[in-house]
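Missing here: one protein chain of the complex. Every other protein chain is in place.
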Amino acid sequence: MDRRNFLKLLGISSGTALISSCGVDKANEKIIPYVIPPEEDIFVGNPAYFTTTCTECPANCGMQVTANEKVYHDVRNIFPTKLEGIAGHPVNDGALCMRGQASLFRLYHPDRIKRPMMRDGDGNFRVTTWKEAYAKIIVELAAATGEGKRNMYFSGRTTGTMSGLTDDFCKEMSVERLPEFEVFSHANLKKANDIVFNRPEIPHYRIENADFLLTVGADVVETFMNPVASANHIQKAKDKNNLSWYHIEPAVSLTGVQASKRFAIKLHSEVYLLAFLLQSLSQQNSLKKSLPARISRLIPDYSITVIAERTGLSEENLRLLLSRFANAKTPLIIAGGVSTAQENGLETAVFAALLQWATGMTDNTVDFDHAENYGSVGSMLDVRKLEDSLKNKQVGVLFISRTDPVTYLPEAEQFVELMKNTRLRVALSDFMTSTVQECDIVLPLSHSLEAWGDAAPRKGIRNVIQPAIEPQYDTRSEGDILLQIMAQKSGAASAQFYNDYLIDKWHSLYGEGETVGMLERGYREEPVPSLPAILSGDGTEAFLKNAGFVVESSDKPVLVITPSIRAYDGRSKVLPLMSEIPDPLTTITYGEWISVSDKTAKKMGWKDRDEVAVELNGVSLKFPVKVQHLLPENIYMVQRDLIYPQATPVDSRSGEESWYVKDISVNATGNHIPMPIMSGSMHEDNRGLLPPEEEEHPYEHKEEHPVGRMYAPHEHDNYRWGMAIDMDSCIGCSACVAACYVENNLAITGKKAHLNGREMSWIRLEPWVKDDETINYDLMLCQQCDDAPCEPVCPVYATYHSKEGLNTQVYNRCVGTRYCSNNCPYKVRRFNWFDFRLPEPWDKMYNPEVSVRTRGIMEKCTFCIQRIRHAKDKAKDENRLVQDGEITTACAQTCPTNAITFGNLMDKNSRVSKLAHSNRAYRALEELGTEPAVHYLPKKESKEEA
Amino acid sequence: MKRRVAPVVITAYFLLFALFVLLMGYFWNENQKTPVQPINFSHQIHVSKVGLQCTFCHTTVEKSRFAGIPSVQKCMSCHKSVKTESPEIQKLTKYWNEKKPVPWRRVYSFTIQNYVYFTHKRHIKAGLECSNCHGEVKVMPHIERVRKLEMGWCISCHRAKNAPTDCWTCHK
Partner (left out) sequence: MKSIEYNEQLERDVLAALSKPSPWYWVALVVCALLFVTGLSLWLYQILKGMGVSGLNNPVGWGTYITDFVFWVGIAHSGTLISAILFLFRAKFRNAFNRSAEAMTVFAVMTAGLFPLIHLGRTWFFYWLFPYPNQRGLWVNFKSPLVWDVFAVSTYFTISLIFWYTGLVPDIAIVRRYATGFRKKIYSIFSLGWTGSLRQWWHYNRLYVFLAAFATPLVISVHSVVSWDFAMSIIPGWHTTIFAPYFVAGAIFSGTGMVITLVVPMRKIFRLEKLITINHFEKIAQTLLFTSLIVTYSYIVEFGLAFYGHHQFEAAHFTYRLLGDYQVLYWIMLFGNSLLPLTLFVRKLRRSIVYLFIVSIFVNIGMWLERFVIIVTSLAKDFDPYAWGLYKPSVVEIGITLGSFGMFFMFFLIFVKVLPVLSVTEIKEEAAHE
């Protein structure tokens, strides 16, 4: 049943609102009517907005879909063209990460499985009908139970109503539901909280309430838990209680670079640091709660010198940390990521929990009542269990849903072999993953933008999932599939639809009115019972008694396999946009690389793009080198999605898999691999892109020569659009870049083009290494200069200065001399070298408001002028001027930390003018006298820290 | 021998020119003023005889860029009963039964429409009559284009009515 009738049944119509975007039909000479017009009042210029949930990663951000009316292949229909966070949503509050922005590429992906398939006699997949597939499953299930075998349901993280339905299904069909499989299971965290507080959960960290944040390895702004929320809350904390945020990590991460202070720590030695902090703090009794003696005496106690030696932190830094904790009112410690996924991981997590408890832990900071919904997520131990029962041929039918163990497990081949020991393997998936290849029946899943559902990212929040487009292929939602199988078994004439099932559930849970409210809002916050976390002496003591602390003695090279901000655990790699956008730390787009410490590189004489062979676990893998500043010597980094899963030690207590591959050897092969590193140089040399340093002010001569001008300065009557970018808030997550791609129909140009320096991004993040100690970013987009060098040189007026201060580009007037780009000191103009455009069916996502540029045309950022135009149109109807905050650009809209402020510089009270005139503000390459409309607020040098 | 070369060359040249002209004619014919519509729909009947308002079918003209083209359902709402015997209406019914849209031919299309932002709403709100640009539709048995939609033409009117003439008023 389609959403229209469903909504009728609910008696509501989806909320239309805010910004819109639309367009007349493409230049086809036909004019296509609807056969049946949609129920909602959607017409050109008035798109529909649906509230739903992002399912690109387990964070489940609330998402608002913009669905536009347009004609595609001679059919007038509505298509989702843009995704944005739901403003005020408890998880992501309006923001969305780059993966979320890009998930339209999954919806329209050509490689999606388009119809159910079944393996035939000679082992090939052939298209089948749902009924047939179900029948086979039912038969096999019965047969398996007959044989006394166990059927198993193995899925990715499942929350909300779907979880309940799965249980019903399993009961009904006598199937065992296995713990869910997630690569980032955070098993050590859960275990540690179990040990220390008897709460085997991952609490909801309320960073916004902290005044001191210590992140131990947890890449909170990249992949840890909910990066969007964390980033957002860190900003809130900065504003509210002037948060200072320290990060400790053995390698280097974007998160570390963004923290106000970053300490590189020796491998495995986090636990010593934490122990030291506990002991020293209690000795100078600045602990809020003192640990019971039986615990504290089990905590190793070393002198500061020893610790300094073990951890590699200087003594003054250790003292600094101590004083921070001593003075902090509401400190917050988040251990995770590289620091908990290692031999000492569990200990680290436990000590972090203890330190948190001792330095003051309230529901304001560490909130177990709203714990992240990881309860039913298993660990490697559960995978081992599954493998055992497969080994012993105990499994009849194996359902594998929304997860891809064959890709993620080191022992892939073995697992494939074991899978063969089952009667029947049923895959529920949207893509032909390596796991699906090994199954007998493939049931294609609809994208969450084509299906109904709900999700519970953490306790107390229920997110709605509702479709914005009808299924494009013969796919179904997991809910429908399970219900239909059950129905077919019980011989019912027709199955209940999952959305009916949902409503019944929702009605019974929240009542009708609330259900409607929830659908309009897109989420519902529900009260949860509050029970405080109490320190469990026994558990902790028992653990500490036989806890062993690995000491990293050898300085052999170690490979750290890190998560990827672009691909998460690898699942988002199918989104082409994620390869098109540079990795924020290295600015590499396509292909694989190994990050090598600059010190090591210097020693070995390696440069970017030199190929090295990495010997690990008996195999030799080749990678091109990327020199990475701030990375400690002998540490190498490869992102998880760029290397096959490596066999690493698994903690027998928690089932957490270590991310370190030890005793590797790295040798240059002498080859050079072309690699698209977007950054021409990481050294800014005080050129005026970053704020000038006090001592040598590059603009010192500025007063000496006043700017003479041949032409009168530009007049602006009502508007001059401008932007303020706070690089202190910016965390380099690149969500803005993704948003720009989708909003403005930017083309995906591919690896070859990138190697030739032909990327199309209108906005980019530029990392700058400062004296090998810090990496600062600037966000470069068209500066909309008032005295723009690009304008006078265009022979045909294709680019010109609009009355509102924009350097607009009239695409169909451009003849392509490229003079404007040559003359642009910011190099933010992009030339369309070939007919760069999205291939079908991805072009369904094109924003009809924005022209798709063709071959030989120069294109550029115009502050999302389509949004400006629409706002002005609206204002004109109401016969007023555009208000401050009424328009926001795509990049600003999706920024988790609201680092970007867009508005009217002519309006002295607009937020942007206030920021632009703050004494922190500076402009890029100001010396050139281009009078940019973009004002930067520099990263605050944490001087008081040192 | 020499004497023959010249005339051959000359005739060849003229043949080429003729071919060129024919091609031009063909392409001109492509966006002709009165394209052949899949159904012989008469605005004259619907406006003059039946007396429908423009907005009855072109519903969004006052609130959208796009005037709106009636859905097949809308046509059928009358033609389920009206004039069902006429062959043209039977064509329509056929589309309806196949749940296919009627592939109407565009009459007013910008040459590089992709780069043009035109909004009916704004022009209606500015008090223009449909006929100012579309001519006396009510007397057209076959709808035909009465304006060339050239940039110069738009500008001249914008200047006369001192409407904005900034490029990005109409370009996108």
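All chains are identified by letter, namely A and B, in their written order; residue positions are counted from 1 within each chain.
Rule of thumb we're sticking to: a residue touches a chain if its C-beta (ideal position, glycine included) is under 8 Å from a C-beta of that chain, and two chains touch if they have at least 3 such contacts.
The shown structure was predicted, so the numbers you read here are calculated from the model rather than taken from an experiment.
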Candidates A:165, A:380 or A:814 - the one touching the absent chain: A:814
Identified contact with the non-displayed chain, of A:555, A:772 or A:835: A:835
Residue among A:507, A:622, A:827 or A:917 that touches the chain left out of view: A:827
Candidates A:240, A:294 or A:855 - the one touching the absent chain: A:855
Touch with the omitted chain, as defined above, among A:793, A:906 or A:921: A:793
Contact set of chain B toward the excluded chain (per top definition): 2, 150-153, 155
In chain A, positions touching the absent partner: 587, 678-687, 689, 698, 753, 756-759, 764, 766, 780, 789, 792-797, 813-819, 821-823, 825-827, 829-835, 855-858, 925, 928
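Methods note: only the chains that are shown with their structure count from here on.
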Chain A and chain B, separation of their C-alpha mean positions in angstrom: 47
Chain B-touching residues of chain A, taken from the complex the two chains share: 22-27, 29-37, 43-46, 74-76, 797, 800, 802-803, 806, 808, 810-813, 849-852, 862, 865-866, 869, 873, 876-877
Sites on chain B touched by chain A in the complex: 30-31, 35, 59-60, 63-66, 68-74, 95-96, 99-106, 109-110, 112-115, 117-119, 121-122, 125, 166-168, 171-172
